[in-house]
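Every protein chain of the complex appears in place save one, which is left out.
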Amino acid sequence: MGKISRRLRLAFAVSSVIFVAVLAISPVKDLRREWKYYKNGYERFARNRPDKRLLSDFHPGLDQIWIPEMNVVDRCTTCHQGITQPSLADSSVPQPFRAHPPIHHSATDWGCVVCHRGQGPATEVAEAHETTLAWEQPLLPNRLIQGSCGTCHRADLAETPKLTRGRQLLAKLNCVGCHRLQDVDRPAMLAPDLTNIGTKVSRAWIYKWLKEPRTVTDSNGTVTVNGYETGDEPRMPQIHLKEEELRALSGYLSSLRSHPVAPYRFDPRAIALEKAPDLTAQGEVRFRQMFCSTCHSLAVTRAGETKLIGGDIGPELTKVGSKVNRDWLVSWLRNPQEYLPHSTMPRYEWSDQDLFKVAAYITTKLVDSDLLNGVPNLGEATPDEITSGRNLFLAKGCASCHIVGGAAPQKDFGPDLTALGGKNVSQLEFGQSKIPRTLIAYIQTKLTDPVSVNPAARMPQYHWSPDDLEAVTIALISMAGTPSASGMERLKIPRASPEFHPAGAFGEVYERYQCSACHKFNGYGGDLAPDLSYEGSRAQRAWLVDFLKNPQTLRPMLVLRMPQFNVTDKEAAILADYMTMTLQSPLANTAGEGHMRFTPQLAAMGKQLYEVKYQCQACHTIGGAGGYVGPNLSNAGNWLTATWVQAWLKNPQALVPGTIEPRRSFTADEIQALTAYLMTLRPSGKKASAGASQGGTR
Amino acid sequence: MPTGAADRALESLRATRVWKSVFRRGPALTNRTRSLAVFGNLFLHFLPVKVREKSLRVRATYYLGSITFLLFVVLSVTGVLLMFYYHPAVPQAYRDLKDLRFVVSNGVFLRNLHRLAAHLMVVTVFWHMFHVFYRGGYKPPHEFNWVVGVVLLLLTLFLSYTGYLLPWDQLAFWAITVGTNIISAMPVIGGRVRYLALGGNQVGENALLRFYVLHCVVLPLVAVLLIAVHFWRVQKDGGLTVKEEDGGK
Amino acid sequence: MAENKKIETGFSSDVLKDPKRIVFVTKKTSAKVTGDAGRQVMTFPHLVLREAIAFQILVIAIVLVSLLWDAPLEQLANPLLTPNPAKAPWYFLGLQELLHYFPPFVAGILIPTLVVIALVGIPYFNINIHGGPLWAKRRTSQLRMVLIVLSLLMIFLAIFLAWTVFVPSAAIAFLLLYSYSVPASQTGWRGFLRSRTVSWWVMTWFIAVAITLTLVGTFFRGPGWEWEWPWVSHGG
Amino acid sequence: MSEPINPKTEAGAAKAADAPGIDRRDFLNEVTFGALAVAGLGASAVTLQYFSPNVLFEPSAKFRAGTPELYPEIVDGKPSVTFLQDQQVYIVRTKDGFYAVSAVCTHLGCITQWKQEAEQIACPCHGSKFKPDGTKIEGPAPRALPHFAISLTADGELLVDKLETVVNPKQALKV
Partner (left out) sequence: MSRRLLLAVFLVCLVAAAPACRKQPAPAPDALVSAYDVEPDWNDPQKVVALNYRQAQGKRLFYTNCVWCHADATPAGPSNRSNVTPTPPLINDGNVLNGESEEYLRNVISLGGSAVGKSAMMPPYGRTLRPEEIQSLIAYMRAIAQPLYQQSARPGKPYTGR
């Protein structure tokens, strides 16, 4: 009765053995964790390196960066052990051991995930780097890492050109018209006021424009503008519209003519030019002389490659003749603000002849006879076309950018994007599209082909160059909502640009010629032309007057030049006086200008320094000879104030931050000499006007 | 006569005063000492001294009751170990689970054991009940033990459910949210009950803490108590019900 | 029991219904209680050893599984981000499935409560305590009763379109009715069915429905609690 | 942990092979009890391992004290003393280099203060006074303030290790 069968005892013995063996597996597994593999690898690697510090710094256990106030628990350094070792910076060092490139934030203060994303606490390669069930923000590709800089740094950084570019694109393409974006403020006017559009263009043209706003493109579908960077898109995006929608919208818009323009009655002498055979030729010459191309671009075909030549401050004018009717054009040229109060187009001082010539040139030469070929015969808009057009105008979000009848643009037409960069994959709607389920893929598909993600998308069609797509993606990623980590708040920099609206006579002229469209004044204004905040310290009054009346370029390299405004003497004087008086740099106040005297010997010594010792002619032109990089100094004696030259030679970056003029280590005497020499530089014939001393005594 | 080293070691161990002071009996070789072994031992005395040979046969019980109990033991052990690395706070709880997964030696293993055993226990409890039912184990004189069993079943469900929230991840949070929303369907008191269960109107810090205390203290204690009663009643009600076919050769 | 001399007991005379440990023996008769408890063995070591083995095998099993299967851990709980579908723990998915068909009060409160009450109550209803088969006697009246009950149940389920409940119920009902036609002499599984009691049928029906609902809720329900095949991945 | 077992079973097997005379009962006992014993030991070992944390959520005793330039120059030979509040350490700069002195009084663990005018480290609790190099001037403090190991990191920052106290306080870090 007592005995236990042998089989049972055997079973017990066997099960005990298996029991203990099986229990042993997990600990064995634990001894071979993935991170230990890299730990040991690093130790072996470090032994073969000359730098002995590697071994002395080696720590066999898990490493982690713990920053409680930022909720950072990053164990990346467990495998990426060399990130603080300068001797491992060489890119031949195998990952994950390579040193981190020098940046302004140390990993011990910020952790890694803050910028690189991925799962900080993880200690396994896949878990740390990829999207997993428990973590939906995989490692950010290096090419997009600037997006992380943007999450805290609201101001533009020199080190993050892509981010800056992306933000510029977002602003330029009026994304803020439909979406809410971080730090992109909504301008007063996004797109032209259409209150009177009917008086400006034909219905056929509207139809065409709505259908295909991109007029000059190369084979890749990108618009290239010579001279300086511009977006690859006209501001007007391509909106998905069906035929009847096109008809309705064009009908509605063409019906908007509340204030018909009265034809301008030209001076008969101007009308007489009608007969002139070279009327348009003269017009073209005038057009060029006035440097309209500074703001407006024209398509030019060179060597089979079509390019836009000119700026993109204003619209591209290649086919404008086929767009606007002549009466409107004339009244516009005479006073743009009358038609568009917000327009940055300067109000030129026209002589009737010039106006007549240029108008003739535009309406006859800048045309494209085939432009409206595809357009069906539309005729007058029917009432129901108009009503449905009005509805479409709202439904398609046109009213987000365009104003009609003074109605304010409707805000938040599209989804709020301020937190897009921080979204999880599960928060994104991929629809049926066959793209990888990642945030990046989503953003880029949405940008390039919105309909593929959501067939009912109202988002218009954009065409990006790879670089711009990358830049915009970066800018969007940078909008990850408010930085979660409290430690980052202190980094936030507001984007402030207080408007600069001087009063008085100068103010009027300033507004009339829209100086701030291109020039910066005390941090406000465009960045197309030089910053004029300190112009009073830099230039002599007389020279300013000359320049304003007849602007010629200073840097031969620049294509863009100051337009010919036909400024009157009175206006020129007002501008020059104001600048010389108030736009002064604390570092170069021209108060003492008058008392400066330079001996010819000094000047001769300066010439020596200029030509032999420092060979400035490498970049600067004097007379015929010299380089194109720096401004032409042939007229320096009339142009620059001695005070400015001295301050400049001492430290250029102090006066104009970011100028490429290298800062040299001149001695005080050398500075004196060089200044003396430069002040003697005057084209023969011209003599020193009293401007300098006047500028000084004021 | 035992001559193996292990046996000899055992013999010499048994000879010591300490051993004798613990087990007041010789080696369990005679029926008397064996009976002593059972009712002289707090843990064994829940069992009868003698059992029907038929009821030992696997087909009779599939050891479902035992297995359920053993799972409870496993859960207690792993659970206690896990508690050493767990803070019932938001969101610390979640981070603790990450740490168990990534840095604590064998942490993930323990958690897997706990989770698996928990699911398994729910299964075996149900299975046990159905099996007992089909064998008519609920019939007199076993009525009360059956009721105890049903209560234990509910306890098991509650234990598992309260434990479900503790990881504080999406799975946990929404499972509990969905579950507790059912409660509020109760007429009149529903909302109130849910409010009490969660210590608030939504699953939050309070809910986590309550579930934690229930999961780690209250429910286990009650369960231990009832399990004891359950075992004890088995022998008091005259052992397991045996059927003729159990003997089936 | 000794059948020739009936024992006078102080309480009820039906031992099956409520057995008592104490028997008051009256008169000069002596109680001769027979009845075989079966051969008995010592708990220690026989039972204890078996328990130990059971324990070891159990641990071995779960350890091996937990080495290959990792307990799930999803993202940090986020009240603003509802997964679709949000599922309760698997053992409540049966209820959740019911909630899909019936009003919350019925599915969430009424049915569970009734189930628990029924389970608790089982031993206290003395229905066929002898374990008499359903089709043993009064077959026609039984059949009429069964048919009424079944049709009521089916209609009820059909009204609510609760087809995941309907299907298993129908299956069990079919077996039940089938077993009616089986001749008494029949052996094998048919005979087995033939000899089942009412309680057996009820419990089997309950289990069948419960398991079906749980399986469906766990594996066959996708976003919006729509039917979905587990091997067809939705969206991603 | 798996190592001890398998030899055991093999040994057992071998044993049984050598001496067929042995009753299987004993052999099985050997295996069973042996296995269970190993299981017990192993389990406790693993539990111990489980209880010893691999990462710590506490401020590390090693901390970077910034670049040497951050600390004020020596004015006419007088050492410059900088108190690091959150680390409770004085970084002392003398003409012969840097050293790190604990700010915790050796008497009863009050946080001492640097008195610039008196050029002393003074304990507010019981008036112990120390020289900038930590040596005791007066007061109940039993010992001088200990020095911590200080070194330069690869990228030229001061690194102080509060776990490691320097035996010979005279030696300072040359920069």
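Lettered A, B, C and D in written order, each chain numbered from 1.
The rule is short, and it goes like this: contacts are C-beta pairs under 8 Å (C-beta built on N, C-alpha and C of every residue); 3 or more make two chains touch, one makes a residue touch a chain.
A quick note: this is a predicted structure, and the numbers were derived from the prediction, not measured.
**Student:** Out of A:R143, A:K172, A:R288 or A:H342, which is the one that touches the chain we can't see?
**Tutor:** Only one of A:R143, A:K172, A:R288 or A:H342 touches the chain omitted from view, namely A:R143.
**Student:** Among A:G120, A:G536, A:G606 or A:G626, exactly one should touch the missing chain; which is it?
**Tutor:** Answering carefully, the residue with contact to the hidden chain is A:G626.
**Student:** From the list A:K172, A:R288, A:H501 or A:K613, pick the residue that touches the absent chain.
**Tutor:** Among A:K172, A:R288, A:H501 or A:K613, only A:K613 touches the chain that is not shown.
**Student:** Could you list which residues of chain A touch the chain missing from the display?
**Tutor:** Within chain A, the residues touching the omitted chain are 10, 13-14, 17-18, 21-22, 24-25, 28-29, 31-32, 34, 37-38, 41, 44-45, 89-98, 101-103, 124-126, 141-143, 145, 158-159, 161-162, 226-229, 557-559, 612-615, 618-619, 626-629, 653, 660, 662-665.
The rule we apply is simple: only the chains that are shown with their structure count from here on.
**Student:** Using the touch definition from the top, list the chains contacting both chain C and chain D.
**Tutor:** Per touch definition, common to chain C and chain D: A, B.
**Student:** Using Cα averages as centroids, what's the distance between chain A and chain C in whole Å?
**Tutor:** Each chain's C-alpha centroid was found; their separation is 72 Å.
**Student:** Taking the mean of the CA coordinates per chain, how far is chain A from chain D in Å?
**Tutor:** 53
**Student:** Counting only Cα atoms for the centres, state how far chain A is from chain B in Å.
**Tutor:** Chain centres of chain A and chain B, defined by C-alpha means, are spaced 67 Å apart.
**Student:** When you check chain B against every other chain, which residues touch at least two of them?
**Tutor:** 31, 34, 98-99, 103, 105-106, 109, 169
**Student:** Counting only residues that touch at least two other chains, what does the list for chain A look like?
**Tutor:** 1-2, 12, 16, 19, 23, 25-27, 29-30, 62, 64, 75, 134
**Student:** Would you please name all pairs of chains that touch?
**Tutor:** Here the touching pairs of chains are A-B, A-C, A-D, B-C, B-D.
**Student:** Which of the residues in chain B end up touching chain C in this complex?
**Tutor:** My answer: residues 28, 31, 34-35, 37-38, 44, 47-56, 63, 66-67, 70-71, 73-74, 90-91, 94, 97-98, 101, 108-109, 111-117, 119-120, 122, 129-130, 133-134, 136, 138-143, 146-147, 150, 153-154, 157, 160-161, 164, 167-175, 177-179, 182-183, 185-187, 190, 202-203, 242, 247.
**Student:** Across the complex, what residues on chain A touch chain B?
**Tutor:** Chain A residues touching chain B: 1-2, 26-27, 29-30, 62, 64, 73, 75, 121-124, 127, 134.
**Student:** In their shared complex, at which residues does chain D touch chain B?
**Tutor:** Going through chain D, the ones touching chain B are 22-23, 25-27, 29-30, 32-34, 46-47, 49-55.
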